[in-house]
Every structure is written in C-alpha cells, then in structure tokens.
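After the structure tokens below, expect a handful of questions from me.
With one protein chain held back, the other chains of the complex are shown just where they sit.
Going by the order they are written in, the chains are A, B, C, D and E; count residues from 1 in each one.
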Amino acid sequence: MPMLQVNLLKGYSPEIKHRLMRALTGAVRGITQAKPDAITVWIHEVGSDQYSRGGEPRQPGVGAPDSAAMVGDFLAAMEARDLEKAETYLAADFVMSFPGSGELRSLAQLVDWARGRYRYVKKTIIATDVAYGMDTTVVTTHGTLAGEWPDGRAFNGIRFIDRFELRAGLLVRQDVWNDLANANE
Amino acid sequence: MPMLQVNLLKGYSPEIKHRLMRALTGAVRGITQAKPDAITVWIHEVGSDQYSRGGEPRQPGVGAPDSAAMVGDFLAAMEARDLEKAETYLAADFVMSFPGSGELRSLAQLVDWARGRYRYVKKTIIATDVAYGMDTTVVTTHGTLAGEWPDGRAFNGIRFIDRFELRAGLLVRQDVWNDLANANE
Amino acid sequence: MPMLQVNLLKGYSPEIKHRLMRALTGAVRGITQAKPDAITVWIHEVGSDQYSRGGEPRQPGVGAPDSAAMVGDFLAAMEARDLEKAETYLAADFVMSFPGSGELRSLAQLVDWARGRYRYVKKTIIATDVAYGMDTTVVTTHGTLAGEWPDGRAFNGIRFIDRFELRAGLLVRQDVWNDLANANE
Amino acid sequence: MPMLQVNLLKGYSPEIKHRLMRALTGAVRGITQAKPDAITVWIHEVGSDQYSRGGEPRQPGVGAPDSAAMVGDFLAAMEARDLEKAETYLAADFVMSFPGSGELRSLAQLVDWARGRYRYVKKTIIATDVAYGMDTTVVTTHGTLAGEWPDGRAFNGIRFIDRFELRAGLLVRQDVWNDLANANE
Amino acid sequence: MPMLQVNLLKGYSPEIKHRLMRALTGAVRGITQAKPDAITVWIHEVGSDQYSRGGEPRQPGVGAPDSAAMVGDFLAAMEARDLEKAETYLAADFVMSFPGSGELRSLAQLVDWARGRYRYVKKTIIATDVAYGMDTTVVTTHGTLAGEWPDGRAFNGIRFIDRFELRAGLLVRQDVWNDLANANE
Partner (left out) sequence: MPMLQVNLLKGYSPEIKHRLMRALTGAVRGITQAKPDAITVWIHEVGSDQYSRGGEPRQPGVGAPDSAAMVGDFLAAMEARDLEKAETYLAADFVMSFPGSGELRSLAQLVDWARGRYRYVKKTIIATDVAYGMDTTVVTTHGTLAGEWPDGRAFNGIRFIDRFELRAGLLVRQDVWNDLANANE
C-alpha cells in the first residue's frame, strides 16, 4: 500500500529514474512485505529554479552508472582479456582477491596468477544482486564456470560468486570464490 | 538533493521505519550519487480510515523481519548446533549448497555431510549486504572461518561467503563458498 | 494509476472520510477509466494549529450527513407515515412534484393529494445514486412500487424513480416519477 | 479548507482534467460542506518515466468521454431519428425501459413500440446529473416533453426523467419515466 | 530539517521563484532555528489546466517587483534628482516623513524642504531588510550619509535609516531618520 513521492531535480535520464523506481520498490517490498502491485512511486521533477537548499539553487548530479550492468561489462571485458577496457571500471585503489591468491592490486598481476590455473574460463550467470549501502554499493553475481584446465581437459558447472564493492561509480574491490579447488581434487 | 515522501499506513514499528528509511536512502544514494546529507525521507503515516485503494480501506502488513539480522541469527544458531532454532528460519522448500556438497535439503543432511570435513567452524563476519529484489531479498555475508580440521589441527583466516535468498520472511536458499579446499591442499 | 493526497483538517468522522474516499475514487474512475485497484486515496489530517488560510487558523466543518442514507431515512419515514420525522429532513422551501400533482409544498398537502390514489405504497429500491454538483447534491433512487389501489386490489412491480436535491444537508426538492398511471390504464 | 493533490500520468486532455477537478470539488463539497472557494485541487502530472507500480512503468488511459455530454448527444441523435449515430453510444448488451414498454433491446424495437404513442417528441432539459459509482457512472437528465399525439394534438410541459448507466464509456441501460400516461388520461 | 513543498501556478519568473525560496527559507530559519543546509524548498508548478479553486481554473499573478531592489532604485533616482523616475514607484497616497519635516506628500515638497538643509547627500548602504507582513511589505535600509552642508563644508559617516511601506508593488510611506541634527550641533 505504500506510496512514494520522490522530489528530484530534472536532469536524470529515464534509465536512471527507472532504476531508481525499481530499487525503491524493491526496498519497500522487502521491508514492508507489501505486494508489488500496491507499491507506487511518483517522481516529481523540478527545474533548478524550483529548488533550493539553504536558500541556494542546486544542480542535479549525473547519477551513477548501472552498477549491475557495469559489473557485467567488466566481467565480459576480463573474459575477453580486454584489460584496457576492464581498467576503465577500476578505482585507483582497486583490490582483488581470488581463492588462494591473496590480495592482488592490478589486472596484470591477476593474469599472471591465473596462468597456471586454467587455460580460459567462461561464466554463466544465475543472478546479479545489488545492495545499496550508505557509502558503498555491493554487487554480487553468481553462477557457474566452464573452461579448460592447463592440461586441456574441459570443466563446467563449477559454482562461483563474485562480490564487488563500488564507490562513486568505480569498482574498489572484487572478491571471488569458486569451487575450482574442489573440482580439481 | 532528493526528497522522499513515503505515505504509509500506521502500524509499522519504529525499527521497520528506520530500516526502510535507510534502505531508501541507500538506494537513492547508490543510483543518483547524491550526498547522504542531502537525502531526506519523510514518512507520512495515516490510519486505516485515511487510506483507500479502489475505494476500500486496507490494513497495514506487519513488515518483514530484518533480513540481515535474521541471517545472523540463523548462522549463530547453526554455529551453536541449535538445529531446532535454526529450522524456524527456513521455508519448507529450503535448499543449501556448499562447496562439493551438491544440493542439500535438510539441516540434518548438512550436519552429516560436514562431519568428515571439520570438527567445528566459527565465522568472523566482515560485512553483510542486503539486496532487495522485486520478489526475493538476497543477503550476502562474507568474512573468514576459523576452526579445527578432523585431525585436530587448527585453521583460521579462510575466506567464505554465504548467499541467502529470502521470500516472505523465510530463508529459501543458502549458497556457501569458501577456500577450505584450497587451505587443505 | 491516479493517487490523491487529500489534506484535511482533523475532526471529520471515519464514516465521512470513508464516504469521501469512495466518492473521490468513483469520480476518478468514472472520468479517467483507471481500474479501481489502481486508484489510491490518502487523507493527511492536520490539527487546527497546523493549517492556515490567509495566515489564520481555521476550524473543520462537521461534514454533511450521508445524502443517500438521508434520502433512505426520509422515504422510510414517509412510508411509515411518520410525518414529524420526515419533516426534520426538509428545508423551509421544500418543493415536491408527483405525477399529475403539480408542485406541492408540504407533506400534509402530499398526504391529501395521495389519498385518492392508493391505500398504501411500499418501495423496493434497486439503486440509489448520488451526484455531487457544485452547489447541490442530487440523489436519485429508483425501483418498484407495491401497494393497494383505493378499491383494495394489490399492485406491485410498478417502476418509480425519485430525484432529490439537497443543499446544506437538507432536502430542497423531490421529483417523483412512476408508472402508476400506466398500470391503472 | 480541503486541498487535493492529484498525481496523474501525463496525457489526459485539459477537458478531462477540468472535468476531474470539478467532480472532485463537488464530491468534497457535498461531503464536507466546505465552501467551494476553500477547496483547491492541484494536479501534478508526471511522464511515464516518472511513475511505477510494482516497479513497472504504466501508461495513462485515454479517459472516459464526458458522460453528461454523451447522454446529451445520444438523446439528440434519437430525437433526430439518427439511429445509426445513436447506436455508436451503446454497449452490446444495452437495455431500455419506457413506461409500459417492458425491457427493449434495440433501438429498432423502441421505434416500433413508440410509433403508436406519439408522432414526435422533443425534450427540454432542466438538469443533467452525473453520479460516479465504483463500476458504473449513472447520468440522469430530467425536464419536460413537447410533441404531438398520434391524432395530431400538441402536448408540452410533460415531466420526464431518463436514467442512464454507463460502463467503459458506453451506455448499458436507459430507464425512462414520464407523465405521458397522466397527460393522456 | 523542514521541507517545504510549494504548489504554484506556472508563470512566475525564475527571479521571483528564487526570491520566494530565499524568503521562505529565511522565515523557516528565523523561526525554527534549523540550519540553512537542512531547509529545502521544492516548487511544484502546475499549468492553469491543472489547478482549480472552487472547481474553477485560475490564472497566476505576475508577482510583485523585488521590494528591496525597488527601494534601491527609488533612492538612486532621488539621489540623482530624477524625480520623474522616482514618481513611478509611488502610490497615489504616498507620505514621507523626515527629521523635523512633518508629513510631506510630494517629492516637490521634499525637495523644497531639503533645500536649506544640505547641498547634496549620498547614501552608503549597510543593509536592506525586507519584512513581509500580511498586507504590507516593509523595507528598511540603513547606512551612512555623506554630502555637503549649505555652507559647502563636507560631512560623512552620518547614520541614517529609511523605512518604506509597500502595498501592491508601490511605495505608500517613507520614514527617514538620521543624525544630521546631531552632526550639526
């Protein structure tokens, strides 16, 4: 039954507004257990001459890129070994951690480390979930891996989960878990 | 700069309203990149005689339990091997998956399966994140494991992540990843 | 899809608020053709210290009695020949018009006029409809009449419609049509 | 003193918004007895990218045609014996009832039935009232009839009332009462 | 923490909206002592087809000229002895009062009266303050005077304050105080 009136400065894209309405609806639903159909969101947009804080006009921000899509694009770039593109998603202090890798601080380091572990790996994604924290947005994506071991044998159906932390629209942390060690036992 | 006016039926607890305001603020922040201080949420509560949908009055729901707290309580009950209490958090069709376990469908099955793997295990949690989807709430919690192998040797600092799906206030799925296999290599 | 936020001074009864929400929902539905389920009404009530017009606080009115119920009560009083009670619903300048009666200005006049037409009459009501105009509320009620002719023969199933005009919570006009003349042909 | 904020999807015509504001004002006035001047209605319109129900965008409806105008047009078409045009206002299951006619199901049937009753008839309308129900809109129009009896004698000033039920913008029922039988006695 | 949603008819200039937002913020701040940064104002503008009072559409006013700016312009015109321009700011019943002048009713009268008092005078303004009353807007402006006495001696740093009453966008009263008499003692 909840109704949300969102007062927003004009200037956000329809895509961002759509994402916002879905995220707000999800939060209301998850917390109140109201039926989706009973949750309405209305965005009232005003121009910068129709809003003030402390008596001063303000400008709308640009909005953050879609966190889930960004993680998907980053993973696709990594799968394609397009490190240059992948770098564009990373904050300066980006840190990665894979099973047994310890903390890695560059994609080059990761590629080195992975070399002895598999020839290539492809992800089939089951779900990507976005958790909005106060300072950080956390994206987790899980599914299964398929690929080839260093000796050329194929593997598939191996479970994985990647957890990403995003700040200010960039990836600051990636933590990866998977069952490759179990599969290789 | 965004302002949210939430129209809500009276009857939700202060705790639920607080959780709702934080979740909405997080979503707005994560998507618009507005500064937290500039995001205000106002809940206007009305009695059931002040609201109608389709001309009919409606009753407020009870709200869902705190998903993150619930997952914490479930994990604590499991660590304490209080299976009876742990069961109270589970939906009838609850499914679990651990590294190498395949799908398990009861806590008893899990205890059996775990028996040969470690004497006991304790979790140190780094973060718990809640992602509100349209039908499912996903809670992920990650950190490190400490415990004893079957042969009595101690282990600690082993990375883990648990992903839970909740529906209607109950756990329907738990997927667990950790580096126990790597640690034991 | 429409959402109505009604700002109202505290003090109206739940019954009046319910009637108001239904009337607003009906008007929105009849004009926009939105589905009832998609039409929500929220009444935000404020105390008289939370409202001003022209800088001055105002007091809530008492609200009008339910127009449809009032017409029902008036007709029941008339059927029971309780003229004293019936009078309480009438404005000073009340006017009535029945088939062939011309304009009557008192209930006593009506009783006189009706004497030669039937021994008694009872109404079975099919529907009562309320039309809210800017100055006048119009209530129409239609259905069938049963009763006895002056010679004692029974009649029933004779169509009728009564149209009432209300101002300031009192009946100012009643216009009655029925098929008694046709039935008696 | 009441203030209505109506949140509406963009796309309704100014005429529909005007009708809506008047109907809402009338309902508020009729039920709270607030003075018209103290009743304000504000329509906040949002684009389809600014609204969601259940997280999904929705499209505005087209709005219903003006019920009172539609009834006026239908009656004018009937008076002009333009049955083709009159048919366009009728739902498939349209039913009519006139004094002594029983239920008629087509305009052709009506014309047949009326043939012996008068040569022609013209309506002078006193008032048309619209009652918005939850599923049905009821329009009543009353006034006086003028015309010629089958034998050529003129008549006029004969009271009538027509009650129409509308659903989904079409007439589903017309019930007519008048004093023709009394006049002809 | 206060949030103001202002519903306004479209048609006011950005300058008027800015002035309005600042005045509202100031009033909220002065009365609640909330921090400016915590006071937000949102103006929701609607077209004249989206608003009704008493069921009738209304037109927006043009807004009043900036009272502080108007007083500044009037004083500049007076300093430049451009009486023609200065007259345009005055209501028909404008009244002035200077130290020792009694009530003057025309600019010509003022010029006469001032002749023996100083050769010319220039104002350095410290602050201009606007007080919005229910019927009258009061503008006070204070600072120091510099100029020449009739005998040619210069003076400066002499305190003054002018108090103006405005109605319907015109000056209806000017009351002036200064320390010229003290300076000349």
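Note that a residue touches a chain if its C-beta (ideal position, glycine included) is under 8 Å from a C-beta of that chain, and two chains touch if they have at least 3 such contacts.
Just so we're clear, the structure is a prediction, and the values are computed from it rather than from any experiment.
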item: Displayed chains contacting the withheld chain; value: A, B, C, D, E
item: Residue among E:A114, E:V138 or E:V172 that touches the chain left out of view; value: E:V138
item: Residues belonging to chain C that touch the chain removed from view; value: 7, 44, 46, 49-55, 57
item: Those residues of chain A which, in the complete complex, touch the missing chain; value: 54-55, 134
item: Those residues of chain B which, in the complete complex, touch the missing chain; value: 5, 14, 17-18, 21-22, 25-26, 35-45
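As a convention for this text, only the chains that are shown with their structure count from here on.
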item: Other chains in touch with both chain C and chain E; value: A, B, D
item: Interface copy of A-D among A-E, C-E or B-D, judged by whether over half of the contact pairs recur; value: A-E
item: Averaged-CA centre spacing for the pair chain B and chain A, given as whole angstrom; value: 19
item: Two or more partner chains touched - positions in chain B; value: 1, 3, 7, 51, 53-55, 134
item: Contact graph of the chains (line, ring, star, complete, other); value: complete
